[in-house]
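As you look at this complex, bear in mind that one protein chain is not there, while each of the others sits in place.
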């Protein structure tokens, strides 16, 4: 695909995962005005869920890698919603990151940094977002991380 | 009440619960531009909280029924905010569903489907929303499900 951001993805050797459709009565992305609301994306590696719990069987480093996978899935959904043209992204407005963790885990920010860093790598200053990073008691399929996003587009 | 959506509610034999006011310094719905931000609605049956924890004493089926109750409360709040005229709903933009569960529960999506399915039953394609479904360690009054919403109106 053409465009500055798609070229940057290539330069960074980033291959986006397929933007998959939910198998339920909801959709991956809804646009309202200039905002795209992106459904919570779980961490999938080659389509398989990356499972586990921070503070137990997943390290902070592996959690950050899982968060990056969520970030890639978000970008893939945005790319599809924009008919491939990621240059229409004006700003990654907000990420809300949910970490599957034990009750005494305290490094949620370091985990979600895996997605935050990706956004700035790919979109530069347009990738700098507001963020919340909290723990969920559990997540779908037992995955380690789920992240949702709000994105402003032209 | 008149209107296409209110008629559909009647056809579906859906009776909305009362849209209750919070007993604190917040409000059920705030409008900003064309968006209604709907406060988190807990599952109430005949005004009484439906309590319990998924993965422990609440089945996925009962959880989905609880999520549907949250969805009904959301529609009731939107109806009230729109002076009864649900035909002004342009799109259910986003649902964020919190499931009260044990740490090893993995079927959050099946639970929140109870609300997602309701939105499509009632609003058709305008009911197809972006969504996140995660577990909360606990919820107000011990309820099984809480769901908040963003709704675009005309």
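Order of writing sets the chain letters: A and B. Residues in each chain are counted from 1.
FYI, a residue touches a chain if its C-beta (ideal position, glycine included) is under 8 Å from a C-beta of that chain, and two chains touch if they have at least 3 such contacts.
Source: prediction; values computed, not measured.
Residue-wise, the contact with the chain that is not shown comes from B:32, picked out of B:2, B:15 or B:32. For subunit B, the residues in touch with the chain missing from this view are 22, 24-30, 32-33, 37-40, 53, 96, 98, 102-103, 135-142, 146, 148. By the touch definition given at the top, subunit A reaches the unshown chain through residues 33-35, 55, 91, 93-96, 101-109, 113, 116-117, 119-120, 127-137, 150, 152.
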